[in-house]
Each structure stands twice: as C-alpha cells, then as structure tokens.
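All protein chains of the complex are present and in place, except for one that has been dropped.
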Amino acid sequence: MSEEQNFGWNREQMAERAAQDIPNGAYVNLGIGIPEKVVRYVPEGREVIYHTENGLLGMGDAPEPGMEDPELINAGKKNVTAIPGAAYFHHADSFSMIRGGHIDICVLGAMQVAENGDLANWSTGNPDAIPAVGGAMDLVAGVKTINVITQHVTNKGYPKLVEKCTFPLTGVGVVSRIYTDLAVIDVTPEGFKIVELAPGVDFDYVQERTGCKLIAA
Amino acid sequence: MSEEQNFGWNREQMAERAAQDIPNGAYVNLGIGIPEKVVRYVPEGREVIYHTENGLLGMGDAPEPGMEDPELINAGKKNVTAIPGAAYFHHADSFSMIRGGHIDICVLGAMQVAENGDLANWSTGNPDAIPAVGGAMDLVAGVKTINVITQHVTNKGYPKLVEKCTFPLTGVGVVSRIYTDLAVIDVTPEGFKIVELAPGVDFDYVQERTGCKLIAA
Amino acid sequence: MINKQVNSVAQAVANIHDGATVMIGGFGEAGSPIELIHALIDQGAKNLTVVNNNTGSGHVGLAALIENKRVSKMICSFPRTANSTVFPELYTKGEIELELVPQGTLAERIRAGGAGVPAFYTATSVGTPLAEGKEVRSIDGRDYVLEYGLKADFSLIKCLRADRYGNLVYNKTARNFAPIMAMAAETTIVQTKEFVNAGEIDPEVVVTPGIFVDQIVTVDSPLHESELVAAGEVYP
Partner (left out) sequence: MINKQVNSVAQAVANIHDGATVMIGGFGEAGSPIELIHALIDQGAKNLTVVNNNTGSGHVGLAALIENKRVSKMICSFPRTANSTVFPELYTKGEIELELVPQGTLAERIRAGGAGVPAFYTATSVGTPLAEGKEVRSIDGRDYVLEYGLKADFSLIKCLRADRYGNLVYNKTARNFAPIMAMAAETTIVQTKEFVNAGEIDPEVVVTPGIFVDQIVTVDSPLHESELVAAGEVYP
C-alpha cells in the first residue's frame, strides 16, 4: 500500500470503486485508460459480461505471454482473450448493441463533464490537432448508463467538472456518475452531488477544485 | 407433347423460355407459381444461385419424398433443399440482398403490367379481400432486373398487359421483360415491344389481346 | 453466475401484460415457438399487438392466440396463407386490426428497432397504396419513403441450441425473423430444443449473442404445427 492512499484514491482505487457499482449480469463496455482497470475489480460472486466494440461479447483477461493473437484484440487494440460463451460479430451488429440500448453500463474517461451531464472526451478543439472520435459518441448516445472515471483536475490543476464544457462535446446530458481521485459524484437535475468522499478528503477541498457548485452528500 | 403446343406456350414452356435469359452465375429469386418452374429449365452448362427471401441462398430442388424438413422451406412455404455451398441468414440480411440490389434477376407473376413497366401483382383492390403483400414490393424495388411470367389474358379474357394498371401497384416502372403464353415482350421507353412470338401466334393475335399498342419485333 | 434458464414455458411468459406488443418468430410453421404461444394462451394476456410475418394456420399456435381473442392488432406482411381462416374471419367482421407491411420493410423496421435506428428511408412501396400518408424524400434522384423502427415489449422465438448466457443458434430457414426480433424486444423469451454448457457453442458461429436474450426454456420435442393442423387439432 502506498502512502498516498491516506489521501484520495489512486487510479486502481478509482477503478475498484467504479466496479462496485456494476451489478451481477451487467453488459459492460469499458473505455481506454483507467476504465480498462475496472475489469480486475468486479466483486466476488458477480459475473459481468464485457463488450468490446470491435466485435466481441465476453471479452476475457489479457492472454498469457506468448499466447497473444493479433486477431483477438479489444477496442484499444490490446491483446485480449474470449471467455467460454463469448460471441464474435461484425461492426454493425456490435454497434447495434451499443446504439440499440443493449449495453447496461459504459465507463469512460473524460476531459470535461458539465453539471448537466454533458461530456467532452474526444477533442480539445485545437485546430492543429488531428481529430479522432472512435466509438465515444456512439457509446454515450446508446448505452443506458454512462459513468466516468477521471482525475478531478487536469495536469495543470484546472477543474474537469465544470458548469459548461469548453471543449467540443461528445454527448449532451449523458453522464450519470463520476469517479474521481477525490470523490464519487452523481449528475442530478440539481447539479453535481457528492455521493462519497475519498479518504482524508472533505467537501470544501473538492469544491475548491470543481468548476461549479457541488451539492453535499 | 400436348396438342396445344402447336399454338402458344404452355406453363412449362413459358418457364423454359424465361430460363433461357438467365446468365451463368446469376443470383435469382423466383416468385410463387409459374416462376417456381424456371428452376427446372436452366440451360446446360450454366450455374444459377437461387435466393429465397425467408433466409437461404443456394436453394436446391424439392427433397426426395420422406426427406422433407419443415424447417427447410422456400418463400412459398414449400419443402426445399440446400446445395453444397448454401448459406442461411436472418430476414433482415435476406432483404438486404434484395433491397441492396444484390439479386440479379427476379421472375414474378403478375395481375397487370402497364406499358411503362408498372406492376400490379398483390391486390385487386377489392375492399372485401384480405390484403397481403409479402415480399413483392421489396423485390420489385430492389432487384436489378424484374421479369414477369403470366398468361397473356385473365381467366375471363381481359388483357393483363395494359396502358395503365387499374389494380393497386406493387411498383412503379419496374418490369423489364414479360413472358406470356403468346409472346416475349420487353418494356421499352416507347412501350411494349415484341421480342418473340410463340409458335403459331402472329402479331395481330397478340395485339388483339393486349390493352395497349404493341411494337412489332 | 448468469443463468437465463427458466423451468417452464408458463414461467417464461408469466410477465406478459395486457396490451403488450409481442413479436413472434417464424415464417409460417418454420421457427414458430408454438409451445410459448400456447403458454401465452393459457396465461391469458389480452389486447395484444402481435408482430409476425403471417397470422398462423388452423386452430393452433398463433391462429389459436388470435381465435381466443387475445390479439387486437396484427402487424404482418402476409395474413393469408393455406389453412388460415381465423384471422380472415375476424378481420372481415372488423374485430381485429391489421397493419400491412412489406416483408422486407417489416424485417428492416424490426432490425432498426433493435439497432437504435428510429427511422430510415426505403424504396420499397414508393408509388403504391402502402406508401400513402408516408413522407417521401428524393435522395440522389430516387424517391424513398420514411419508415419507423419497430420495438416490442416481448419477443417469443424458437432456436435449436442455447447456453446459459443466451447465445443462440438456429436450424436452417427456421432462423428467419428470430435474430432481429431478439434485438428489438425489451424482453426476449426463447424456447430451445437443446440447452448446452457455456463454451459449447463456438463464438464464431453464435447467431444471436446472449445480450439480446432474457429467458430460455428447453422444449426438446416441440410440436409440429403442420401435423396439428392436418389432424384438425384446436388449442386449447
């Protein structure tokens, strides 16, 4: 255990906390980055089915070294395995699962989340950058519940939870719950509401690092 | 050989004539009735692939007696077989083949064909009748070439090739060629044009039984 | 552990409510989930909207559901078939509603409903009575009608083989509407001839992935509708 665990949550702990909210039997799609770690923390006694949008339902763990198959990868183009009871399908069928509302939960990273649930996670809007969107807009438009895992502030200390996103949107009013290093926060009709504070963190500390007014738990 | 073969074509001969126009390698859908007979007359040396809209590409002949499978049927709900190299698929995929323009030729029955190619083959418009359309409208909208096999006149002697259909349409301007008991007739921008007359039949005889002006071969 | 198996057809259809929209698989007899339909007759739900390509044969299966006055509306492409008298009689008397849909449009509407596509354009039915009242749009010089996705509260389908996750494979042309109906329903109820262990269906050959399936009941010796019709059977 590292020292920093006495204050806030580290990346593993954020993933572990998010995993606690995934019920048995859920169909889940995990974004690239910290969300990928959620798979390791599904609580004992629950079975969760992972969907990867490049055509696999029943995604398993990473393969043993030497057992990688370049034709068995996830949406992040990492080598994966398939569980017994998996299914392969083509891209239109895969996105039918997403866009048709069949995936229960998607956990994504974020650049900004607005207090009305708007999400920005695909572009800074910098005209010099190469734009790339992947499946993010499909996921937020189609999956029943969109949760976000993100550091509470940017590398430069700016709030990522804001009154209104300044980056181009991925989706409008789509986020349900946010897991940060400081707190678990719900998007409610009244705005961001604290569900749980990380160890050693108090409300004012989170509020100071948030771009809009928070509602206490 | 029956006596009537000296004058006009019988149902088998109409099917045989239609089969002559199906090239090697064509993907073909056959309507219920006389069109179903076309399958027996594919000329030697040609291989044709039959599609049935209830989910089979590579439909074969009727099964041997006693070998019928109630789960292997054609669109007319008759028992069929599948050739080696066949494929089964669901209804949306099957109609993607039809509506996406992948089927080369469809041979259908008709109640009326108009000189601009309009086809009526699903309803008399009688308000007491139970309306039923099946896949006819999809076939005429999607298949590259729509050919028709039909008696030249109705049971009561009325023309089925007309200036304008009086029955409700199946499709607008969709028919390419018509095989009747009297002639092979093309739909051209100028109207119906005789391609070939049946044995013993002359132009005037066909013209008298047609509801609009014919163009000689 | 995930296990979508239920013990009886009665349990499988227990939650179907009055007024529900129910998609029923099958093209004629092939793929018709006759045991689930009979269980639905026993269960008693009424005022149903049923989506099926046809309207059943004789006095069993879908025809029996209609004959027992459980169906207020049929959405189908071909309500007239051999040995089909139940629907035509009720329709002629004005006792059942009919929404007639071209077969391919029906299939595409169901697929759209399952795929999150609320509406799409199609060339099918343009210029015919079935396009009357529908929006027509010209795209690249051709006219198309606007059709809407179709969803259901429940789908009742039949397959050959299933596992506890709900992965399904079918038998020949009995596949027909089942995979898309499984996608389009809030709750998909499956009768399977065989139930196998997870992993026994090769992931490459799964036709309906388990995400589209909610309840599975094994019916290892299903009735043959055509035999019942030939024998003049009446359900119940």
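Labels A, B and C are assigned to the chains in the order they are written; within every chain, residues are numbered from 1.
Following the convention adopted for this analysis, a contact is a pair of C-beta atoms (placed from the backbone, for glycine too) under 8 Å apart; a residue touches a chain by one contact, two chains touch by 3 or more.
Not measured: the values here are computed from a predicted model.
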Option touching the unshown chain, where A:W9, A:Y50 or A:Y88 are the choices: A:Y88
Option touching the unshown chain, where A:M67, A:V133 or A:A217 are the choices: A:V133
Candidate in contact with the missing chain, chosen from A:I98, A:V162 or A:V206: A:I98
Residue among B:I32, B:I49 or B:A62 that touches the chain left out of view: B:I49
Residues of chain A (touch criterion as defined above) contacting the omitted chain: 52-56, 69-74, 77, 82, 88-92, 94-95, 98-99, 123, 128, 130-138, 141-142, 168-172
Touching residues (missing chain, whole complex) on chain C: 108, 112, 115-123, 137, 139-140, 142, 144, 148, 169-172, 202-205
Where the unshown chain meets chain B, residue by residue: 24-25, 27, 47, 49, 51, 56-58, 82-89, 92, 95-103, 141-142
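As a working rule, only the chains that are shown with their structure count from here on.
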Per-chain CA centroid nearest to the all-protein CA mean: C
Gap in Å, rounded to a whole number, between the CA centres of chain C and chain A: 36
Where chain B and chain C are represented by their mean Cα positions, the distance between them in whole Å: 29
Separation of mean Cα positions, chain B and chain A [Å, integer]: 55
Set of chain A residues in contact with two or more other chains: none
Overlap residues in chain C, where contacts from two or more other chains coincide: 111
